[in-house]
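One protein chain omitted, others in place.
Letters A and B mark the chains as written, and numbering starts fresh at 1 in each.
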Amino acid sequence: MIFTLAWRNLWRNRRRTFITTGSIVLAVVLAVFMRSMQEGVYQKMIENVVGFYTGYAQVHQAGYWEEKTIDNSFESMTALDEARAANPRIVGVVPRLESFLLVYHGNASQVAQVVGISPEEENGLTQLGGMVKEGEYLRLDDQSVMIGSGLAKKLNAGIGDTLVLFGQGYQGSTASELLPVSGILQFGSQQLNDRMLYLPLPVAQGLFAAPDRLTAYALDLQAPGDEVAVTAALKSSLPEDYEVMDWREMMPELVQSIESDRLGGYLTMGILYLIIGFGIFGTALMMVAERQYEFGVLTAIGMKRRLLSQVMTAEMVLMALLGVVIGVAIALPVVVYFHYNPFEITGKSAEGYAAFGIEPIIPTAISGTIIAWQTLVVLLMTLAVSIYPVIKILRIDPVKAMRV
Amino acid sequence: MLFNIAWRNVWRHPVRSAVVMVAIALGIWSGLFMMAFSWGITESRTRDVIDTQTSHLQLHPQQFEAGEEMQHFLPEAEALLSSLASRPEVKAATGRTLASGMLESTSGNFAVQIIGVDPEREAVMTQLRDRMIGGEYLAEDRRPVALIGEALAEEIGVIEEEPDSLGNQPLNLRKNLVIRFQGPDGEITSAKFKVGGVYKAQNVQLEESQVFVRQTDLQDMIGMPGGMQEIALLLNDIRQTDSTAASLAALHSDLAIKTWSDLAPELEFMSSSMDASMRVFMGIILLALAFGIVNTMLMAVMERTRELGMLMSVGMNKIRVFSMILLETVILTVVGAPIGLVAGWACTEYFGKQGINLGAFEKGMDEFGLASIVYTDLPNGYYGEIAAMVIITALLASIYPSLKALQLRPSEAVRAI
Partner (left out) sequence: MNRTISLLFTLLLALQPAFGQSAKDIIRKSEEIRRGVQSSQAEMTMTIVRPDWTRTMSLKSWSKGDDYALMLVTAPARDAGMATLKRSNEVWNWVPRIERTIKLPRSMMSQSWMGSDFTNNDLVQEVSIIDDYEHRILKDSTIQGRNCWKIELIPHDEAAVVWGKVISFVSKTDYLVLRSEYFDEDGYLINVLQSSGIKTLGGRTFATKLEMIPMENPGHKTVLEYQNIVFDQPFTDEFFSVQNMKRVR
């Protein structure tokens, strides 16, 4: 009965309904968009830091992360290939054998982080091939190395120059090899530029006297967020000799820096809520002012204030629901669009981003949780705002109201 | 005449007018506050970096390279230092002696940079004395003393793992350190240092890699009394940085002169990325504001259909109706904007003194060298800029409702309730 009345009221003055609903729609769209963008920036940050190196999850010999030595390596296994076949969330299993060696060229020597990779799989996860500045990307059967541009500069080595690699291999053996440089890599991060050296996995296993051994499997996952389910699944299926870690465990500093930045983000959201909340409130205020006369007449002819306020509340609820539905319907394609066509940062700022190895874009995150939460917030806000018209009606003096 | 009508219209509907004015004030306030917040973060970060790490300017020998400190020394460093210190724009100057080598302890070996400093001058330059968390600041001792960072101190066991009953973590200052590096003659030099104290730096990397010793001790070790590779300058005003760098460069072609932004490029990156996100934020705020104003003014036009119709039928032409509504918005804006400006300024001032505590995640902030309390701050120029943006948005937003008013036909309008 109340809702029928409310529904009819809404359609009686469509223009007013559209304006009020419009303010709710806008609130949903802006809140969802803003949150999606904030989270999008974090996702990109994680992607840049995690995706370019560690991957979202890794499997190692238990204890490797604590003490990263080649002696804590493990024999390559098929269990993960089986896991990939069974779990569609695991897109790729990327093997690595990693340690530190001295690298010599001429009179120069540097300590390098030496990573044996399976080039094709590695490229699938980290797009390493895209970092090649000079020369060519490795192939699995190559007998050569790729080095970071900073390392190349420090060693004064270019394409075709032969490097001497020397140091410690597996279980006290000596690692030594002469290998030519076939590629020079340009990373965003100077740290990576200065110390990375990649070589094909079979060559690395020979060099370190660690045949068929690996220090890590990095996992390429279907979507960010999958790491939680995947690590849980792998933890229960793999024997205890292995550790399965997601990026949150591997990089607690990144998690913390995002958490602290989020606080600033909440402040921003708070301000946005204030503004859109006020927008809705303003519309409600106007609506009440406009309908003073109508309310006056209705109370004068004997309609109970209580019933009237219930009708009013029902109108607001209906408009809120309508606004939220339309809002989500608009916000969703907008968020999706800006996820795939992110804002690009141009000019001097873009150079700054590039220098720190971060793509100069601001994408949005597509997340059901964000949409649900923001929708709920706007809904609650609208309901809170509708307290005003209700109070106004309960206190109405029909004589005064009709005089407008 | 038109102004008078508009003025009276505004105050005839106090509620509606208040809504628009508050919306405008809110827009300006939020823009200012967010700007002041992000500006405060960047500013305080910049200040911290300059005050504790880079100073305003640093001078090195032209071919100086970190890691190869022994190759090039500053020519006549002492004389250079005193001549720089006597320049009018220089507030403080200090020289440093540097070496790269290994720090050996019973808990392992670490690659570090050894920085020989003049204790008194360094205390002014990088607040090193104030950043001590334990021990004594480079005290004269029969044995050479070294200050190590908190992170390194944890690794080599200078900071005890178990806190005492009061929750303090006592320092174990008995630890011996052997510092070993290649001297200017190519020979390995080594000497034992006592851990004199522990300092805190902006990030873990610095705490792990920088070891401070008395300059004279390090000069004795390398057999070069007065030998330095670095001079840091603090200027009276940060704005003199570039001009001073240029005039010094003209004077000393044999020196490499670096400004704080050369030395800490991440500051530039930080402020530009802050800038980018602020621009997006302002865009969203302005959009929200515009919609609020369009809605309210549209309502205002609809509500006044009869009144406007009346005015038109008594001969007010369309341009005047349009101008009148626009003028009403102008009046609302002119009243709302100062409220927003004052509120924004008051908030900035208040939180500029009290600070906004983001301390819950201090560790993460530390990692990125951010202080956990943000003090808002905003240069005056922004007040005008943000107010202008909001006012222009308000005016643009009122065009649509004004146009809507023009479409009213007097005869119909008068008939409407």
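Keep this in mind: a contact is a pair of C-beta atoms (placed from the backbone, for glycine too) under 8 Å apart; a residue touches a chain by one contact, two chains touch by 3 or more.
The model shown is predicted, which means the values in this text are computed figures rather than measured ones.
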Margin query: Going by the stated contact criterion, tell me the shown chains that border the hidden chain.
Written below: A, B
Check: Of A:4, A:171, A:346 or A:369, which residue touches the hidden chain?
Finding: A:171
Notebook entry, point to check: Just one of A:13, A:109, A:143 or A:237 touches the chain that is missing; which is it?
Noted result: A:109
Check: So which of B:176, B:243, B:313 or B:354 would be touching the chain we can't see?
Finding: B:176
Notebook entry, point to check: Which residues does chain A use to touch the chain missing from this display?
Noted result: 71, 102, 104, 109, 111, 164, 166, 168-169, 171-174, 176-178, 209
Checklist line | Hidden partner interface residues of chain B, rising order | finding: 101-102, 104-107, 109, 111, 142-143, 172, 174-178, 180-182, 187-188, 190-192
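Rule of thumb we're sticking to: only the chains that are shown with their structure count from here on.
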Next item on the list: State, to the nearest whole Å, the distance from the C-alpha centre of chain A to the C-alpha centre of chain B.
Entry: 26
Next item on the list: Enumerate the contact residues on chain B facing chain A in the complex.
Entry: 13, 15-16, 19-20, 22-23, 26-27, 30, 33-34, 37-38, 41, 265-266, 268-269, 272-273, 275-277, 280-281, 284-285, 287-289, 291-292, 295-296, 298-300, 302-303, 356, 358, 360-365, 367-368, 370, 372, 374, 417
Checklist line | In the complex, chain A residues that touch chain B | finding: 15-16, 19, 22-23, 26-27, 30, 33-34, 37, 41, 253, 255-260, 263-264, 267-268, 271-272, 274-276, 278-279, 281-283, 285-287, 289-290, 293, 343, 345, 348-349, 352-353, 355-356, 362
